[in-house]
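Note that this complex is displayed minus one protein chain, with the remaining chains in position.
In order of appearance the chains are A and B, and numbering begins at 1 in each one.
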Amino acid sequence: MSDILVSEQSAPGADGSGRPSGRLLEVDDLRVEFRTRDGVAKVINGVTYHVDAGETLAVLGESGSGKSVTAQTIMGILDTPPGFVTGGQVRFHGKDMLTMSPEQRRRIRGEGIAMIFQDSLSALNPVFTVGFQIAEQFRIRRGMSRSDAKKRAIEMLDQVKIPNAKGRFSNYPHQFSGGMRQRAMIAMSLALDPEVLIADEPTTALDVTVQAQIMDLLGELQRERQMGMILITHDLGVVADVADRIAVMYAGRIVEEADVYDLYRKPAHPYTLGLLNSIPRMDEKGQELRTIKGLPPNLMNIPPGCAFNPRCPMAQPVCREKVPPLLQLGNGRASACHFAEELVNRD
Amino acid sequence: MSDPNTASIVSTPPATMPTEAGSGAPTNAGLPESAKQNKPRGLLGDAWIDLRRKPLFWISATIILIFLVMAAFPWLFTSGDAVNGSLDRSRVEPSSAAWFGYDVQGRDVYARVIYGARASIVVAVVSTVLTLLVGGTMGIIAGYRGGWVDALLSRVADIFFGLPFVLGSIVILTTFNGSGTDNGEWTIMGLVILSLSVLSWPVVMRLMRSSVLATKEADYIVAARALGASTGRIILKHLLPNCLAPLLVYGTIMVGSFIGAEATLSFLGIGLKSPVVSWGIMISEAQNYIRVSPYLLFFPSAFLVAAVLSFVMLGEAVREALDPKLR
Partner (left out) sequence: MGRYLLRRLLQLVPVFIGTTFLIYWLVWSVPGDPFAGKCGDRGCPPNYRAMMTEKYNLDESIWVQYASYMKNLLQGDFGITFGGREISDIIATSYPNTLKLAVVALAIEAVIGLGAGILTGLRRNGFLDNLVLVSTLFLIALPVFVIGFVLQWLLGVKWGIINPTVSNEMRFSELIVPGFVLGSASMAYIARVARTSIAENRRADYVRTAIAKGLPMRRVVGVHLLRNSLIPVVTLLGTDLGALMGGAIVTEGIFGINGIGRQVLRSIVTKESATVVGIVVVLVLVYLIMNLVVDLLYAALDPRIRYE
């Protein structure tokens, strides 16, 4: 790790934000809104989660639930305008990144926290070779010479199992297949040996067969390097194999957080339950799929009370009045449902 | 031309306005985001809402309206004589009697700039309509037919496109309207219109062609064709409305640039000629007195610039409103 980060860590609480919790990366009560000409959309409404070294947190949710926006806020690549952070903290080694100087933040990107994007075709610069875009980091951030940087970049391509890495170095992104391009993207994000890797739907744009390969690769690299990984996805199937913990998001809030095993066995929120039920199962072939009724809420007009209440099969009058807080249920589990206890305690 | 254009943007969308005004109101409260957005307004409606907020749009539309009225009823603005003057008033400076002064031949400059609007605007608007019609038709045919028709039309367009604009119109106009000829006022106007259109249609054709090519393979067009819609119907009902927006914007801006082009040709002495009154002719006549009577150059230039600018501004405003990427 870089000296800068260590020195930052050595002065915790200098600005009152550093609460030495020992966590690698924490998101604390984060709030983000999008100010558009049609009104203000509250995209993130108090998200709290953390990830430690060597652990994988899966953030699960439908599109529009705010999972990607949270990641963008962590990385500092939120489009402003329209996006504005209105509250909360993002702490890296206990230090709030949102109050850092742009230069301090920049130094964390890439070597503290790195990110993989969903669509590798648009995320890679079309007019530069893949090799250039990887080597660039070694040259600019590490001050390496052109030839050393090239050597390291080829090593990286090798590590993500791109065949003929040397030859591929000078290819352009459009000359790669989707899977290979995503591998190159992974190589690029791991180049500076980050402590945390955020993978924003890394396999959504890929074929199913390739999806598994990429997920395996990511899992392997994460274990090898003992990185903290935040895996953003809407696909429950992807999560089960690689994740340690899962945070489920709905309408800009975490509605449930639990170990993978606990969550699959006994969800503590009706939304999670609905998601699990909507996975097609072999033993129920021929039956109609169970889906969650209705549509995600309009973020400019989130329903009062629990945001999920219009779609919830268990909704009671209290759900329309009170926003359920994210309550700890023990065992590292938490749920934002008025009836979480009942859900967990049922057979 | 420009008037109906703007009018069509202005008149179609108001039906959606009440919904827009109430979009924050509780009527939509329960509706999910996507449903709410799709319902009340389309592209044109959005564009209109954008336009209404732009002072640039209102300013340019107002100026254009004034110029159009000026072209149609110049006597509303002045009672002066634009054509005849008396030499004893030659180059009399602006005063309260003649706001813009008198020119070399003692003609009232104010009356002349007012009357000059007509020739400039008629030439520009007619040339624009002609250019849009010819270029648009060619573009649709080339884009829709493809194959050798496209190749042929594109090469023909290249030929006209390869001619530098000013040079091309000079050659055309001197050939048909040289010093030896004595064409009437309307023939000269027709020739100017013709040369402007002949040299400009390739641009419109390219615009239309790429527009058609882009929409031709769209799913709804393929579906319409699969359902057995005739070619004419597909073009009229499906292709044209989609390609119209860029054409509209281009047309508005083109009126502006044609006003400038007409003036340039008159200025070079090969476009409209006295006794026709036009801004270009006035500027051309004034250039020899630029040192002694700069106001002779100033007033027609100012009118010319205001007219060109307002059309270009209107086109810009519409384009920005129509382009979702720029929001």
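The rule is short, and it goes like this: a residue touches a chain if its C-beta (ideal position, glycine included) is under 8 Å from a C-beta of that chain, and two chains touch if they have at least 3 such contacts.
Computed from a predicted structure; not experimentally measured.
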| item | value |
| --- | --- |
| Residue, one of B:T62, B:T175, B:S230 or B:S274, that touches the chain absent here | B:T175 |
| Hidden partner chain, touching residue among A:S63, A:T99, A:N125 or A:N164 | A:N125 |
| On subunit A, residues whose C-beta touches the chain left out of the figure | 75-77, 79, 102, 106-111, 114-115, 117, 119, 122-128, 136-137, 140-141, 172, 174, 188-189, 192 |
| Footprint left on subunit B by the chain that the document does not show | 155-156, 158-160, 162-167, 170-172, 174-176, 178-180, 256-257, 260-261, 263-264, 267-268, 283, 287, 290-291, 294, 297, 301, 304-305, 308-309, 312-313, 316, 325-326 |
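Here is the rule we use: only the chains that are shown with their structure count from here on.
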| item | value |
| --- | --- |
| Inter-chain centre distance, subunit A versus subunit B - centres from mean C-alpha coordinates, in Å | 52 |
